[in-house]
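One chain of protein is taken out of this complex; the other chains stay put.
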Amino acid sequence: MFREICGRGALRIIRTIKGENAIGHAACWLSGLLTLFLLLFIVIFLVLKGIHAINWDFITSDPRPSLNQNLTGGILTPIIGTFLLVVLGTLFALPWALATAIYLAEYTEGNLWVGPIRMGIDILSGVPTIVFAIFGLAIFTNPHLSFFSTMVEEVTNAKAFGRSFMVSSITMSMMVLPFIIKSIEEAIRAVPSAYKEAAYGLGISKWRTIRKIVLPSAISGIITGVVLGIGRIAGDTAIVWLCLGGSMTLTGTQPWWHPQNWLATLQNTGSTLTTYIFYSSPAGEGNSPDKAFGAGLILIVIILALNSLVDHWGRYRTLREE
Amino acid sequence: MKNRLLVVSLVAILTLLCAQLAFAAGNISVLVNGKALSMDSKPFVTQGKVLVPMRAIFETLGASVKWDGKAQKVTAKKGDVEIALWMGKKEANVGSKSVTLDVAAAVDKGRTVVPLRFVAESLGAEVDWVSDKNTVVITTGGGGAAAAKLTGSLKMSGSTSVQPLAEELTQTFMKENPKVQITVTGGGSGVGISDAADGKVNIGNVSRALKDTDPKGLVATTIAKDAIVIVVNPKNQVGALTTEQVKKIFTGAITNWKEIGGKNAPILVNSRTAPSGTFDFFKEKFLGEDNVVSTAKQHASNGLVRQAVAANENAVGFISMGFVDSSIKAPKLDGVEPTLENAKNGTYKIVRPFVMVTKGSPTGLAKSFLDFVLSSEGQSIVKKEYISIK
Partner (left out) sequence: MEQENASVLIPQKTSPITSFYTKPRKPFKEIIIERILLLLTILSSILIFFVMFFVISKAVPVLKASGFNFVFSGGWDDIFSKAWQAGADQPVWRFGALPLIAGTVLATSGALVFCFTFGLGCAVFIEEICPAWLRKPLKSTVRLLAAIPSVIYGLVGLMTVVPFISKYLISNELSLRMIKICILDGTSLLAGIIVLSMMIGPIFIAMAGDAIKSAPKRYKEASLALGLSHWRTIVKIILPAARNGIVAGAILAAGRAIGEAIALSMVTGSVANLPNPAHGLVFFLEPVRTLASTIVDNAEGMSVAACESALFACGSVLLLTCVLLSLFSRIVSGNLRQGGASNN
């Protein structure tokens, strides 16, 4: 009782000084500026720590195993690893996501069981990446799935190695699938129904309408979804750490840039920028913290570029819609 | 319009990158008995034949080379054999025999270049051209030539402590045997053991000796040794510890630096996670049957322990000697300075083996690789940052 009275009293005091408005505004300004400051802080910190590690050699040479930081080489193969994983992950996820999104947006009218289907996809989007990681690691050692990694040679009762670019990119594609589906479905639904009705009115079949009318109109939304997926793939560490083996260089048949070795490269292990950062940071065994910050800076630049790409497409889309 | 620009510029960047790579592929490297040869002029391909700089290769193979400018003649001498050839001519003399070259000897950037085949014929070396790696492999003597013929692939996983060394060794091995492909991944000693036992890898890297509880049927080959040192913050006044004190610290019997000659401050214990080989070895050496104090931080890597000790004045931990740097210090243990020299000459006793385990005795490529690791060449790589086994 006493507390209630005190509480009401305090509230009344706050109201009577009429500061509520000002205090609220100040608090909001504060939190807004705090966010800006946070970004500045992270970027400046990374730049200060990492900029002197970055030079042409750092970007164009392979990492080398050494306990001496000066001899640990550069980040060429982690950059290529990130690139490979992004391309491969998108290749696996995009057609699948596109098909699902088209079905959900165009074929489900009046279907009662679309709810459960959506629920499955929704839940998938909430699964932590670490769970995907142990799932991928455990499932791809099955010898029947050895195409995705490699069989271990010269060993009795051999299993598949279970760690490779293909394994991680398939696992990654499961992770990004729901996000890409959602983004594409929204884009397809945003296509004005008048377009479709006009096409139907001309007697064009449904699939042809989707292919020729709906998808081209939704292209910028599709690209936005893909780019968002790419960002998630490039930024993930847990899956890469467990499913890509954590070896620093590309371990397929060398030289990896020869086309006849590409498949071998994909069936073998490597690293990405994120695992390079983890491995080289004070938290890993790689013993080269400056280079971890350098790699972090480069990763941020790549993500910044991806983001501005999304911004660009977003603006393009809104312009056209208006 | 803007989009087009974007796409065009992206394509341009990618093309540039590819061009860069193609350029890199144009470089031919030469391996003489497994070692990369550094040359002032590069080998190149002309009329389908590989031309290599003569002086660098001949001198590496133990021949002396002389140039007679007036006669435009090169003479090389190895043992009793004298070799003579002339610029722009396809004839050459090897001892008393006359030999015809595929392509005439020429001068490139001030260096005499000769066809690769000639090197083989004149000096009796075995020469191989690995086209997909752009590499010339020259070997002399029987053993080397056999090793160069190795093909196939190996998989290794296991200890993150052994991983840097294993990668260094495999990179050299793969350079010497261009058709061999080896994958080294991490995971930890336990993963190495179980992967090897399960047939997921050919070789498991383990940073401790095998124990009774490990799966049966594994064969361990010790490839190197590594010292484990107790580390404290550089600001810590304690400069010497005894084995007994270490045990008391890590089991929680001593919790204040005051008790062992430091200032009045708590001892912050940093340990490793249970599956780590480093932890297994530490427990066996220092703790015996006792368990590490339950408040101890359980780090997943050497690096994290070092970071924790470097960041806090009162912290203590144990790490592989290779990780000791200026951010932390290693106090004397039982009066012995923990340095690489002391570990090598046996005065510092806390030394663990790095082993590579195979399921059954090593066979095939795994055996060749382990033979290489144990050879003097392999051990010279080990010696750089670890303790060799001999």
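We call the chains A and B, going by the order they appear; numbering starts again at 1 in every chain.
Everything that follows uses one rule, which is that contacts are C-beta pairs under 8 Å (C-beta built on N, C-alpha and C of every residue); 3 or more make two chains touch, one makes a residue touch a chain.
As the structure is a prediction and not an experimental result, all values here were calculated from the model.
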Contacting the left-out chain in the complete assembly, out of A:M248, A:L266 or A:L299: A:L299
Sole residue of B:N314, B:T358 or B:Q379 that reaches the chain not shown, by the stated touch rule: B:N314
Missing-chain contacts mapped onto chain B: 187-191, 193-195, 213-215, 252, 255-256, 264-269, 273-276, 291, 294-300, 304, 307-308, 311-312, 314-315
Touching residues (missing chain, whole complex) on chain A: 20-21, 24-25, 27-32, 34-36, 38-39, 42, 45-46, 49, 96-97, 99-100, 102-104, 107, 109-110, 112, 116-132, 134-135, 138-139, 174, 177-178, 181, 193, 197, 200-201, 203, 205-207, 231, 234-238, 241-242, 274, 277-278, 281-283, 292-293, 296, 299-300, 303-304, 306-307, 310-311
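Note that only the chains that are shown with their structure count from here on.
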Residues of chain A defined as touching chain B within the complex: 60, 64-68, 141, 150, 152-163, 245-249, 251-255, 257-258, 260-261, 264, 268-269, 281-287, 309, 312, 316
Complex contact set, residues of chain B against chain A: 2-3, 6, 20-21, 24-25, 132-134, 152-155, 157, 160-161, 163-165, 167-168, 171, 174, 178, 181-187, 198-202, 300-304, 306-307, 322-323, 359, 363-366, 385
